[in-house]
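Just one protein chain is left out here, and the rest sit where they should.
Letters A, B and C name the chains as they come in the text, with residue numbers starting at 1 for each one.
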Amino acid sequence: MKIAVIGVGYWGPNLVRNLLANKSVSEVYCFDINPKRLRFIKHQFPSVSVVDNYKDILKNSKISGICIATPTSTHFPLAKMAIEYDKHILVEKPFTVSISEAETLIELARRREVSLLVDHIFMYNGAVRKIKEIIDSGEIGDILYFDAVRINLGLFQHDVNVLYDLATHDISIMLYLLKKNPKALSAIGVGHYNTIEDIAYLTMFFDDSCIAHFHVNWLAPVKVRRILIGGSKKMILYDDMETVEKIKIYDKGVEIKSKEGIYKTLIEYRTGDMYAPKFDTTEPLFLVIDEFIDSIKNGAEPLSNGRIGLEIVKILNAAQKSLKNNGCMVALK
Amino acid sequence: MKIAVIGVGYWGPNLVRNLLANKSVSEVYCFDINPKRLRFIKHQFPSVSVVDNYKDILKNSKISGICIATPTSTHFPLAKMAIEYDKHILVEKPFTVSISEAETLIELARRREVSLLVDHIFMYNGAVRKIKEIIDSGEIGDILYFDAVRINLGLFQHDVNVLYDLATHDISIMLYLLKKNPKALSAIGVGHYNTIEDIAYLTMFFDDSCIAHFHVNWLAPVKVRRILIGGSKKMILYDDMETVEKIKIYDKGVEIKSKEGIYKTLIEYRTGDMYAPKFDTTEPLFLVIDEFIDSIKNGAEPLSNGRIGLEIVKILNAAQKSLKNNGCMVALK
Amino acid sequence: MKIAVIGVGYWGPNLVRNLLANKSVSEVYCFDINPKRLRFIKHQFPSVSVVDNYKDILKNSKISGICIATPTSTHFPLAKMAIEYDKHILVEKPFTVSISEAETLIELARRREVSLLVDHIFMYNGAVRKIKEIIDSGEIGDILYFDAVRINLGLFQHDVNVLYDLATHDISIMLYLLKKNPKALSAIGVGHYNTIEDIAYLTMFFDDSCIAHFHVNWLAPVKVRRILIGGSKKMILYDDMETVEKIKIYDKGVEIKSKEGIYKTLIEYRTGDMYAPKFDTTEPLFLVIDEFIDSIKNGAEPLSNGRIGLEIVKILNAAQKSLKNNGCMVALK
Partner (left out) sequence: MKIAVIGVGYWGPNLVRNLLANKSVSEVYCFDINPKRLRFIKHQFPSVSVVDNYKDILKNSKISGICIATPTSTHFPLAKMAIEYDKHILVEKPFTVSISEAETLIELARRREVSLLVDHIFMYNGAVRKIKEIIDSGEIGDILYFDAVRINLGLFQHDVNVLYDLATHDISIMLYLLKKNPKALSAIGVGHYNTIEDIAYLTMFFDDSCIAHFHVNWLAPVKVRRILIGGSKKMILYDDMETVEKIKIYDKGVEIKSKEGIYKTLIEYRTGDMYAPKFDTTEPLFLVIDEFIDSIKNGAEPLSNGRIGLEIVKILNAAQKSLKNNGCMVALK
C-alpha cells in the first residue's frame, strides 16, 4: 500500500517514520510547500519519495491514503480534494476550524466510501486506555470531576489559539473516558503577544454535578501534563511527565455519615493503598497508523472517526464563542 | 501581657503554642464552647488558663488582646464584643462573611483605638516574602499571569465553601505580591455532597492583560500547593509541598521578533538557568503573633490589617455572587 | 508513674513531649549538665520538674524509670548507676560504645529485674512495620539485597562517627526486617575535618548470596533516606523523604529461562504493577515510650531490648575495626 504525507513540519516526520515501520506500507510519498522541509525529510528518510506538488499525489492512483499534517486552517480544502480523488484520509487534530467543514468532510467521506480518521492520538495511548479499562470496570465509581493541566513554554501557533492546540488533547481524553457528554461550557483566556490566546481556562458542565476543567498555557516555565479524575469510590492521577508511574489509582474518598440540614453534614474520609498499574507502552502513533491502514484494507470504522473529530470541533467552537464573550456560558447540543 | 484565644479546634492550638513561645506574653487564656477541646488544650499546654465563658475574658481588664479562631460566621459578633471591651483583636481568615461586617469592625477598632490583625498567614511566610522581594526588584518584569492550585482531600467546612476556606490564602498571596488590583472576576464551582461547593475555579481580570486563576478542591487524592507566576522577563514556580526548594526562578520567556499582521508574529523562546533562592524559615505564625503583640505595645499598624481583610472579603463576596450565577463576570470596585 | 529524662539536647525534648502525652506518666523530671538546656526545657514544657544533679533523680524512689539521651560515650556510666538504683532504663541508640559495656548492662538489668529498652526507633515506625508484614507474608520472596542510603548535611557528632550516628538506624531496620544475620562485614570511610569519619560505606555478607550495603554521609547537599530491598519475587523501595507514598512494592523481577554454561544463562525480566500500601502513621517515639511504660508495669520484654542493642554494637564495633584497617573483612559471630 502506498501512502502520502502532506506537511512534514513538526509532526509530519513522526507520521512518515511510523508509516515506514508499518509492514503493509510499501511506499511513502511526501509533500510540503516548504522545499526545505522536503529536503530535510529526504535526508532523514532516504527511502521516501518527495513530490513537488499536491496534484501529483492526488492524481497518482496507486496512492491509497493521504495523511494531512498541515496547519489546522488548511485541513478542510486539502482533505476535501483528497476525498474527491477517492483517497482515504487521516487528518491531524483538530479536525477542522468550523463545524460545517467537519460535517461536509464526514458526509463526503461517507458518499465516496473512504476511511476518515482524525488523529486524536491519546485515544491510542496505552496509559489512557488502561485508565478507560479501570473506569469501565466500575472501580472508580461515578465520575465527580475531570481536571486537566497541559502547560509548557511554546510552541505558539500562528492560526489557532492555545485551546485548539493543547486542550484538544484533553477534550479527546475526556470524551473517550467519560460515558457522559458535557451540556454547556465556559472559557476564559488572554493573549499577551497578539490576539491569539496563549493562556486559557475552559470549564464544562454535565447533567449531573460532574465538572470538567482544562488549563492550557503556552507561557509556563515548566512542562505539566496532569489529569485528575475524582470518582465516588476511587481517584486517578494521570501524570504523563512521570517516566514510569504515569497512572496512580488512589483508594481515597469521602463518605457522608449523616445529613441533617446544611450545617450538619457529617463527612468521613477514606484513605487506602495506591497502585500504579502497568500499561502498554506501544507508541500510540504506530497504533493510529495501523488502524488507518486496517480501515483502508477492511473498511472498518476507526475508533477516532469523523464523528469524534466533529464533536471536538463543536466544543472548540463553543469555547471560542465563550472566550470572545467574557466567559459567558454556552450550551452544547 | 495577657492574651486570650477563643476557639481551640483545629487552628487555635497553634495560636496558643506561639503565644506561649512569645517573650512578651505572660499568660494565655483559652475559651471554647466545646468542653472537650478545653480539656485537650489544658492537657497539651498545662500552663494555659481555661475559662468557662467568653464574658470572663471580656471583663478581665488584665487581658489585652483576644485571638478569634472560631468558625467564620461567628467572627463578627465575637470580634465586635471584644473591641467594645477595648480588646486588641487578631481574627482568623477570612475576616468576616459580609462586607458590612468587615467595615463595621474596622470602623469600631479605629474609634476604640485597638489593633486589628486579620491572620492572612502567608503574608508572613518566608518563601512568599522572598518572592515579593524578587518581584519588587524588577527581576521578573511585568506580571503576565498568576496561577494557583490548592487542592487536597478534606477538610470539609460546615459554614463556608472551598473558596472561603482555601482560595483565601492564594488571594492574600496575590494581593501581597502584585502591585495591581483585580477589576473583575468569574467563579465556578460545584458541591457534590451538599450545597456547599467542594470544588471551585476562580478567575480574576486586571486593567492590563494579566490574568489570575485559582483552583481549589477538597476532593483531590493528592495535596498540591503550587503557584506559577509568569513575568515578562522571568517566571516563578512556588511549590509549597517541596521540602526545601520551594521557590524556583526560571530565566525563561518569550520575545517578539516581528509583528506583521496576526499570522506573522515571530516569537522566540529564551531559556537560561534556574535558581532556588534560600529564604527565611521562621514559622509564619510566630511572626504574626509577634506583630500582633508589637502592635498592641506600640500602636503600629500590622501588615495584615483590617483593610486587607476587607479587600479579600470583597473578592470572596463577588466570587460567591458569580458562583451563584453560573460564573457571570462580576466587577470589583 | 514518674519518669526522668537525662540529657535534653537535640533528642531529649522529644522524649519529654511523648512522656507528657502518655496517660500513665504523672510527672517528668529533667536533668542536663548544661543549665541553658534545662532552662529551655522548662520554658518549653512548664510542667516538667528540672533537677540540679543526677543523684537527686537516682535517689528519688518515686521515679520508676530513666531515659538516657546523652552522648553515646556516657550511656554506660549513666545507665549503670540507674540500674544500680533499680531504675528501669531507656537508652538512646547506639546502646554503648563497647560490647562489654552492653553485656554488663544487660546482665545487670537481668539481675536487678529492671526493664532495658534501647531506642531503635525505626522498629516502631509504621512504614517499617508494614514492610516487615509484607516480607513476612512471603510476598517478596527471598531477600537478594538490602541497600540503604542515609545522607544529609550535618549534624557532625563529637564523640562518634557517621556510622554510629546514622548507619545505626539502617542496621536496626535490616536486623528487624531480615530473618537472617550477617556473617561478615567490610567498612570504609574518611574524615575530612578531623579523625572522625563523616562519610562511610559499610557492606555486610550473609550465608547465602544476599548482600547489604549502607551509605552514610554528613556532607551531602541533599537529604536522602532510601532503602531498596530486592526480593526473588518482588522489590521494595522505602523512601522516607516522600510525604505520603513512602513504601512502594514493585512486582518486578528476573527469571532464569535456561542455564547452559556461563555465557548461556537466558534471563527474562518481569514487570507488573506497583502499589504503595497505607501504613500506620502514629509517631514512633510515642509507641517506644508506651512500650517502655508497659514493660515497667508488666515486666514484658520490649521489642527493642538489650539483645538487639548489643547485636548492633557488635556490628558497629566490627565496622570500626574494618574502617581502621582499610576495609578488611571482619567476621561477625
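Everything that follows uses one rule, which is that a residue touches a chain if its C-beta (ideal position, glycine included) is under 8 Å from a C-beta of that chain, and two chains touch if they have at least 3 such contacts.
Remember, it's a predicted structure, so these values are computed and weren't measured experimentally.
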From C:Val222, C:Met241 or C:Ala300, residue that would touch the chain that is not displayed: C:Val222
Sole residue of C:Phe31, C:Phe76 or C:Tyr250 that reaches the chain not shown, by the stated touch rule: C:Tyr250
Listed residues B:Asn34, B:Ser47, B:Thr271 or B:Asn325, member touching the removed chain: B:Thr271
Touching the absent chain when the full complex is considered, from C:Lys59, C:Arg110, C:His192 or C:Lys324: C:His192
For chain C, residues in touch with the removed chain: 144-145, 147, 151, 153-154, 156, 158-159, 186, 188-196, 199, 201, 203, 209-211, 213, 215, 217, 219-222, 228, 230, 235-237, 248, 250, 252, 254, 256, 259, 262-265, 267, 269, 271, 326-329
Positions on chain A where the hidden chain makes contact: 46-47, 222-223, 241, 243-244
Contact set of chain B toward the excluded chain (per top definition): 245, 251, 271-278
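Simple rule for what comes next: only the chains that are shown with their structure count from here on.
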Geometric centre distance via CA averages, chain C-chain B, whole Å: 41
Distance between the centres, which are taken as Cα means, of chain C and chain A, whole angstrom: 53
Multi-partner residues of chain B (at least 2 other chains): 222
